[in-house]
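Coming up: chain A.
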Amino acid sequence: MANTGWDEFEIGAMLRTFEGSIDDIAGTLQEDRKYTENSSFSASVADWRIEKPIFAKDYCIDCQFCWIYCPDISIISRDKKMIGIDMDHCKGCGICVEVCPTNPKSLLMFPEQADEETEIAQWPAKETKEK
Partner candidate 1 sequence: MLEIRWHSRAGQGAVTGAKGLADVISTTGKHVQAFAFYGSAKRGAAMTAYNRVDEEIIMNHEKYMEPDYVFVIDPALVYTSDVTINGKEDTKYIITTHMSTDELIASQPKLKGKEVYTVDCIKIAQETIGRPIPNTPMLGAFMKISGMYDIEFFKESMVRILGKLPQKIIDANMIAIQRAYDEVK
Partner candidate 2 sequence: MSEMKKIKNLKEFSTSADRFEGANLLCPGCAHSIIVREVLNATNDDLVLSASTGCLEVCTAVYPYTSWDASWIHIGFENGSTAVAGAEAMYNALKNKGRLKQPDRNPKFVSFAGDGASYDIGFQWISGCMERGHNIMHVVLDNEVYANTGGQRSSSTPIGSSATTSPAGRVSYGEKKNKKDMVAIMASHGIPYSAQVAPNKWKDMVKKIQHGMAVDGPVFINAVSPCTTEWKFDPKDTMMLTDLSTDSLVFPLYEIIDGHELNITYRPKNVVPVEEYLAAQGRFKHLFKDEYKYLIKEWQERVDANWAYLNRREEARV
């Protein structure tokens, strides 16, 4: 849209979220919605990140703390299971890691260039809490 002329868009700077109609938004998951190019869902803020979260599924207990407290709707939970991170929308704030209650944490922050498989392979061991 970047080069759109004044005569090429909707009057009133009105934006529509979806292509066509959507009957039941609250009952339609994001992957089943037809977003327009104007929904920020279609955009990415991946380049905002300095660090990124990596998800080690083996340690996850699906508590959904990361889902509820993620400000960027970037924790993908389906059927009550945490299944991954939406890396287009994650800004790398690190809240998910902070709220992760497992030991070791199932989410940790790494430099943006870190390799996911490598880091999961070298995931830290369980921390023993000092008494």
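Here, contacts are C-beta pairs under 8 Å (C-beta built on N, C-alpha and C of every residue); 3 or more make two chains touch, one makes a residue touch a chain; residues count from 1.
Behind the choice of candidates: all candidates are chains of the complex that A comes from, given by their letters.
None of these values were measured; they are calculated from a predicted model.
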| field | Of 1 or 2, the one touching chain A somewhere in this complex | value | 2
| request: Enumerate the contact residues on chain A facing candidate 2 in the complex. | output: 1, 9, 13, 15, 17-18, 25-30, 33, 37-45, 48, 62-65, 67-74, 77-80, 86, 88-95, 97-99, 109
